[in-house]
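Would you mind keeping the following structure in view while I ask a few things?
Note that this complex is displayed minus one protein chain, with the remaining chains in position.
Chain lettering (A and B) follows the sequence in which the chains are written, and residue indices restart at 1 in each chain.
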Amino acid sequence: MSAGQIVFIVIAVGAILGAVGMLSSPNPVHSALFLVLTLFCVAVIYLLLGAEFLAVIQVIVYAGAIMVLFLFVIMLLNLGRDEFGPDPHRQQYPISYLATAVFASVLSTAGLAVGLRFAEPPGILISADRLAHLLFISYLLPFELASLILLIAIIGIVVLVKRPRGGA
Amino acid sequence: MSDPFSLNGVIVLSAILFSMGALGVLIRRNIIVVFMSIELMLNAANLAFVAFSRHHGHLNGQVIVFFTITLAAAEVAVGLAVIVALFRLRGSIDVDRASLLKG
Partner (left out) sequence: MTGHQASDSFLSTLPAGVEEWSWVPLVLIFPFIGFVINGIWGRRLPEILVGTIASLAIFLSFLSATYLFVTLVNLPPKFRTVEVHLFPWLTAGPVPIPATLLLDPLSVTMALTVTSVSFLIHIYSIGYMAEDPELGRYFALLNLFVFFMLTLVMAGNGAVLFIGWEGVGFCSFALISFWYSRDAAAEAGKKAFIVTRTGDLFFLLSLLTLLALFGTLSFGDISLAIARNQPITSLSGVREPAREVLLHPTGFFGADLVTLICLGLFAGAVGKSAQLPLYVWLPDAMEGPTPVSALIHAATMVTGGVYLVARLHFLFALSPVASGVVAGVAALTAIYSALLACVENDIKRVLAYSTISQIAYMFLGCASGASSAGLYHLVTHAYFKALLFLSAGSVLHATGNILDMRRLGGLARRMKATTVSFWIGGLALSGIIPSGLFSKDFILAYASQSAWYPFALATAFLTAFYITRLGVKVFHGSPREPEIVSHAHESPQVMTIPMGLLATGTIAVSVLWLPPFIKPFHPLSDFLLPSLGPTHELAHEKEIAVTIFSLTVSGAGLLLAVFVYLWRPGLLWGLAQRLPWVYQLVAHKFYVDEIYLSLTARPAKRASQLISGAFDLGVIDALVNGTGALVAYLGNQSRRVQTGAVRNYALTILFAGALVLIFLIVRSGRAP
(Lines give C-alpha, C1' and ligand atoms only; values in the text may rest on other atoms or scores of the structure.)
Protein backbone atom coordinates (compact mmCIF):
# COMPACT_ATOMS: atom_id res chain seq x y z
CA MET A 1 0.00 0.00 0.00
CA SER A 2 1.45 3.30 -1.07
CA ALA A 3 1.80 6.35 1.11
CA GLY A 4 -0.87 8.12 -0.91
CA GLN A 5 -3.23 5.24 -0.30
CA ILE A 6 -2.71 5.43 3.45
CA VAL A 7 -3.20 9.19 3.57
CA PHE A 8 -6.38 8.86 1.57
CA ILE A 9 -7.84 6.19 3.82
CA VAL A 10 -7.07 8.22 6.92
CA ILE A 11 -8.70 11.30 5.46
CA ALA A 12 -11.69 9.32 4.20
CA VAL A 13 -12.27 7.83 7.62
CA GLY A 14 -12.06 11.33 9.07
CA ALA A 15 -14.70 12.54 6.65
CA ILE A 16 -17.05 9.66 7.45
CA LEU A 17 -16.56 10.14 11.18
CA GLY A 18 -17.38 13.79 10.79
CA ALA A 19 -20.59 12.88 8.93
CA VAL A 20 -21.58 10.34 11.57
CA GLY A 21 -20.93 12.89 14.29
CA MET A 22 -23.07 15.45 12.52
CA LEU A 23 -25.95 13.04 12.21
CA SER A 24 -25.81 11.71 15.73
CA SER A 25 -25.12 14.73 17.90
CA PRO A 26 -28.30 16.16 19.41
CA ASN A 27 -26.90 19.68 19.61
CA PRO A 28 -26.95 21.53 16.26
CA VAL A 29 -23.81 23.45 17.23
CA HIS A 30 -21.93 20.20 17.55
CA SER A 31 -23.43 19.01 14.28
CA ALA A 32 -22.09 22.10 12.60
CA LEU A 33 -18.61 21.57 13.99
CA PHE A 34 -18.61 17.93 12.85
CA LEU A 35 -19.66 19.06 9.40
CA VAL A 36 -16.71 21.45 9.35
CA LEU A 37 -14.46 18.46 9.98
CA THR A 38 -15.96 16.61 7.02
CA LEU A 39 -15.60 19.65 4.79
CA PHE A 40 -11.94 19.99 5.73
CA CYS A 41 -11.36 16.34 4.90
CA VAL A 42 -13.01 16.81 1.52
CA ALA A 43 -10.72 19.80 0.94
CA VAL A 44 -7.69 17.60 1.64
CA ILE A 45 -8.96 15.02 -0.85
CA TYR A 46 -9.27 17.81 -3.42
CA LEU A 47 -5.61 18.55 -2.75
CA LEU A 48 -4.72 14.92 -3.21
CA LEU A 49 -6.58 14.96 -6.52
CA GLY A 50 -4.63 17.99 -7.68
CA ALA A 51 -7.44 20.51 -7.41
CA GLU A 52 -5.66 23.04 -5.20
CA PHE A 53 -7.85 25.94 -6.20
CA LEU A 54 -11.03 24.07 -5.30
CA ALA A 55 -9.44 22.95 -2.04
CA VAL A 56 -8.78 26.55 -1.13
CA ILE A 57 -12.24 27.82 -1.96
CA GLN A 58 -13.74 24.78 -0.22
CA VAL A 59 -12.07 25.93 2.97
CA ILE A 60 -12.81 29.60 2.46
CA VAL A 61 -16.39 29.39 1.23
CA TYR A 62 -17.69 26.27 2.92
CA ALA A 63 -15.78 25.93 6.12
CA GLY A 64 -15.41 29.68 6.41
CA ALA A 65 -18.45 31.53 5.13
CA ILE A 66 -21.21 28.97 4.92
CA MET A 67 -20.61 27.24 8.24
CA VAL A 68 -20.24 30.58 9.97
CA LEU A 69 -23.63 31.48 8.54
CA PHE A 70 -25.07 28.26 9.96
CA LEU A 71 -23.64 28.90 13.40
CA PHE A 72 -24.83 32.47 13.23
CA VAL A 73 -28.42 31.41 12.55
CA ILE A 74 -28.26 28.78 15.30
CA MET A 75 -27.12 31.42 17.77
CA LEU A 76 -29.58 34.01 16.44
CA LEU A 77 -32.58 31.74 16.86
CA ASN A 78 -31.18 30.37 20.13
CA LEU A 79 -31.43 26.79 18.91
CA GLY A 80 -28.55 25.31 20.82
CA ARG A 81 -30.75 22.72 22.50
CA ASP A 82 -32.13 19.32 21.88
CA GLU A 83 -34.93 18.40 19.61
CA PHE A 84 -38.50 18.31 20.64
CA GLY A 85 -39.88 15.28 22.35
CA PRO A 86 -40.37 11.84 20.82
CA ASP A 87 -40.22 11.63 17.05
CA PRO A 88 -43.67 10.84 15.58
CA HIS A 89 -41.98 9.33 12.57
CA ARG A 90 -39.80 6.94 14.54
CA GLN A 91 -41.31 3.94 12.72
CA GLN A 92 -39.72 5.34 9.59
CA TYR A 93 -36.19 4.92 10.97
CA PRO A 94 -35.51 1.26 10.05
CA ILE A 95 -36.73 1.75 6.54
CA SER A 96 -34.66 4.93 6.32
CA TYR A 97 -31.49 3.07 7.27
CA LEU A 98 -32.33 0.35 4.80
CA ALA A 99 -33.02 2.85 2.01
CA THR A 100 -29.76 4.65 2.73
CA ALA A 101 -27.76 1.43 2.64
CA VAL A 102 -29.38 0.37 -0.59
CA PHE A 103 -28.76 3.76 -2.09
CA ALA A 104 -25.11 3.83 -1.02
CA SER A 105 -24.42 0.42 -2.51
CA VAL A 106 -26.24 1.22 -5.73
CA LEU A 107 -24.40 4.52 -6.04
CA SER A 108 -21.02 2.87 -5.38
CA THR A 109 -21.80 0.17 -7.90
CA ALA A 110 -22.64 2.79 -10.48
CA GLY A 111 -19.41 4.68 -9.76
CA LEU A 112 -17.26 1.59 -9.75
CA ALA A 113 -18.83 0.39 -13.00
CA VAL A 114 -17.06 3.26 -14.75
CA GLY A 115 -13.69 1.93 -13.57
CA LEU A 116 -11.98 5.23 -12.79
CA ARG A 117 -8.26 5.66 -13.31
CA PHE A 118 -5.91 8.65 -13.07
CA ALA A 119 -5.54 10.26 -16.48
CA GLU A 120 -2.11 10.54 -18.13
CA PRO A 121 -0.25 12.84 -17.99
CA PRO A 122 -1.36 14.38 -14.71
CA GLY A 123 0.64 17.62 -14.95
CA ILE A 124 -1.71 19.66 -17.10
CA LEU A 125 -4.48 19.40 -14.56
CA ILE A 126 -2.65 20.82 -11.62
CA SER A 127 -2.95 24.41 -12.61
CA ALA A 128 -5.14 27.26 -11.37
CA ASP A 129 -4.46 29.42 -14.39
CA ARG A 130 -5.87 26.77 -16.73
CA LEU A 131 -9.01 26.69 -14.61
CA ALA A 132 -9.21 30.47 -14.80
CA HIS A 133 -8.83 30.24 -18.57
CA LEU A 134 -11.76 27.86 -18.76
CA LEU A 135 -13.88 29.95 -16.40
CA PHE A 136 -13.36 33.27 -18.11
CA ILE A 137 -13.28 32.12 -21.73
CA SER A 138 -15.31 28.97 -22.28
CA TYR A 139 -17.69 29.36 -19.35
CA LEU A 140 -17.94 33.14 -19.33
CA LEU A 141 -21.70 33.25 -19.72
CA PRO A 142 -22.46 30.76 -16.91
CA PHE A 143 -19.92 32.63 -14.78
CA GLU A 144 -21.79 35.90 -15.28
CA LEU A 145 -25.09 34.14 -14.71
CA ALA A 146 -23.75 32.85 -11.40
CA SER A 147 -23.09 36.42 -10.34
CA LEU A 148 -26.65 37.28 -11.32
CA ILE A 149 -27.95 34.40 -9.21
CA LEU A 150 -25.99 35.68 -6.23
CA LEU A 151 -27.58 39.10 -6.71
CA ILE A 152 -31.04 37.57 -6.90
CA ALA A 153 -30.31 35.56 -3.76
CA ILE A 154 -29.36 38.73 -1.91
CA ILE A 155 -32.57 40.45 -2.97
CA GLY A 156 -34.60 37.36 -2.13
CA ILE A 157 -33.12 37.17 1.36
CA VAL A 158 -33.93 40.81 2.03
CA VAL A 159 -37.50 40.25 0.93
CA LEU A 160 -37.82 37.04 2.95
CA VAL A 161 -36.61 38.28 6.28
CA LYS A 162 -37.93 41.84 6.13
CA ARG A 163 -40.55 42.29 8.78
CA PRO A 164 -43.83 43.67 7.47
CA ARG A 165 -44.19 47.37 8.21
CA GLY A 166 -45.88 48.04 11.51
CA GLY A 167 -44.24 45.18 13.43
CA ALA A 168 -44.32 41.42 13.07
CA MET B 1 3.27 5.69 -13.38
CA SER B 2 0.99 3.95 -10.97
CA ASP B 3 -1.88 5.73 -9.30
CA PRO B 4 -1.02 7.34 -5.94
CA PHE B 5 -4.32 6.00 -4.61
CA SER B 6 -7.49 4.47 -5.98
CA LEU B 7 -9.96 6.85 -7.62
CA ASN B 8 -12.58 4.18 -7.04
CA GLY B 9 -12.05 4.74 -3.36
CA VAL B 10 -12.91 8.42 -3.82
CA ILE B 11 -16.12 7.42 -5.62
CA VAL B 12 -17.12 5.04 -2.85
CA LEU B 13 -16.39 7.73 -0.26
CA SER B 14 -18.55 10.12 -2.27
CA ALA B 15 -21.40 7.58 -2.37
CA ILE B 16 -21.12 7.02 1.39
CA LEU B 17 -21.09 10.71 2.21
CA PHE B 18 -24.05 11.32 -0.09
CA SER B 19 -26.05 8.53 1.52
CA MET B 20 -25.24 9.79 4.99
CA GLY B 21 -26.48 13.18 3.96
CA ALA B 22 -29.68 11.55 2.73
CA LEU B 23 -29.98 9.69 5.99
CA GLY B 24 -29.67 12.98 7.84
CA VAL B 25 -32.58 14.36 5.86
CA LEU B 26 -34.58 11.25 6.69
CA ILE B 27 -34.04 10.96 10.42
CA ARG B 28 -33.36 14.43 11.78
CA ARG B 29 -36.16 16.78 12.75
CA ASN B 30 -34.06 19.86 13.34
CA ILE B 31 -34.37 21.77 10.12
CA ILE B 32 -30.90 23.25 10.54
CA VAL B 33 -29.34 19.83 10.70
CA VAL B 34 -31.44 18.72 7.75
CA PHE B 35 -30.02 21.64 5.88
CA MET B 36 -26.45 20.71 6.88
CA SER B 37 -27.14 17.21 5.56
CA ILE B 38 -28.09 18.70 2.25
CA GLU B 39 -24.78 20.55 2.21
CA LEU B 40 -23.04 17.27 2.86
CA MET B 41 -24.78 15.73 -0.15
CA LEU B 42 -23.67 18.64 -2.29
CA ASN B 43 -20.08 18.06 -1.16
CA ALA B 44 -20.30 14.39 -1.96
CA ALA B 45 -21.42 15.24 -5.46
CA ASN B 46 -18.57 17.75 -5.78
CA LEU B 47 -16.12 15.08 -4.72
CA ALA B 48 -17.40 12.77 -7.45
CA PHE B 49 -17.05 15.57 -9.98
CA VAL B 50 -13.43 16.18 -9.08
CA ALA B 51 -12.71 12.45 -9.25
CA PHE B 52 -14.23 12.22 -12.69
CA SER B 53 -12.31 15.30 -13.75
CA ARG B 54 -9.13 13.49 -12.73
CA HIS B 55 -10.26 10.40 -14.62
CA HIS B 56 -11.00 12.22 -17.87
CA GLY B 57 -7.97 14.44 -17.67
CA HIS B 58 -9.59 17.78 -18.19
CA LEU B 59 -10.88 20.55 -16.00
CA ASN B 60 -14.56 20.79 -16.91
CA GLY B 61 -15.52 18.83 -13.80
CA GLN B 62 -13.67 21.29 -11.61
CA VAL B 63 -15.46 24.18 -13.30
CA ILE B 64 -18.76 22.54 -12.42
CA VAL B 65 -17.63 22.21 -8.81
CA PHE B 66 -16.74 25.86 -8.80
CA PHE B 67 -20.24 26.74 -9.90
CA THR B 68 -21.75 24.33 -7.41
CA ILE B 69 -19.92 26.02 -4.58
CA THR B 70 -21.11 29.41 -5.78
CA LEU B 71 -24.69 28.24 -5.99
CA ALA B 72 -24.37 26.47 -2.64
CA ALA B 73 -23.43 29.77 -1.07
CA ALA B 74 -26.52 31.41 -2.54
CA GLU B 75 -28.65 28.44 -1.61
CA VAL B 76 -27.47 28.41 1.98
CA ALA B 77 -28.12 32.10 2.37
CA VAL B 78 -31.65 31.85 0.96
CA GLY B 79 -32.34 28.63 2.82
CA LEU B 80 -31.30 30.09 6.13
CA ALA B 81 -33.46 33.11 5.43
CA VAL B 82 -36.39 30.78 4.82
CA ILE B 83 -35.61 29.06 8.10
CA VAL B 84 -35.55 32.38 9.93
CA ALA B 85 -38.88 33.34 8.37
CA LEU B 86 -40.33 29.93 9.24
CA PHE B 87 -39.12 30.22 12.81
CA ARG B 88 -40.74 33.63 13.11
CA LEU B 89 -43.98 32.29 11.72
CA ARG B 90 -44.24 29.04 13.70
CA GLY B 91 -41.84 29.54 16.60
CA SER B 92 -40.22 26.21 15.78
CA ILE B 93 -37.74 24.67 13.40
CA ASP B 94 -39.24 21.20 13.46
CA VAL B 95 -39.63 20.01 9.88
CA ASP B 96 -42.70 18.04 10.90
CA ARG B 97 -44.42 21.23 11.92
CA ALA B 98 -44.17 22.55 8.40
CA SER B 99 -46.89 20.26 7.10
CA LEU B 100 -49.53 22.58 5.73
CA LEU B 101 -49.49 20.63 2.46
CA LYS B 102 -50.94 17.59 4.24
CA GLY B 103 -53.66 16.11 2.04
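Assume a contact is a pair of C-beta atoms (placed from the backbone, for glycine too) under 8 Å apart; a residue touches a chain by one contact, two chains touch by 3 or more.
What you are looking at is a predicted structure, and each value in this text was computed from that prediction instead of being measured.
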For the chain not shown, which residue from A:13, A:68, A:102 or A:132 touches it across the whole complex? A:102
Taking the full complex into account, what residues of subunit A touch the chain not shown? 89, 92, 95-96, 99-100, 102-103, 106-107, 109-110, 112-114
Contacts of subunit B with the missing chain: which residues? 22, 25-27, 29, 34, 95-96, 98-103
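Note that only the chains that are shown with their structure count from here on.
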Tell me, which parts of subunit A touch subunit B in their complex? 2-5, 7-9, 12, 15-16, 19-20, 22-23, 28, 31-32, 35, 38-39, 42, 45-46, 48-51, 53-54, 57-58, 61-62, 65-66, 69-70, 73-74, 76-77, 79, 83-84, 87-89, 92-93, 96-97, 99-101, 103-104, 107-108, 111-112, 114-120, 122, 124-125, 130-131, 134-135, 138-139, 142-143, 146, 149-150, 152-154, 156-157, 160-161, 168
Please output the residues of subunit B touching subunit A within their complex, sorted ascending. 1-24, 26-30, 32-33, 35-37, 39-40, 43, 46-48, 50-60, 62-63, 65-67, 69-78, 80-85, 87-88, 92-94, 96
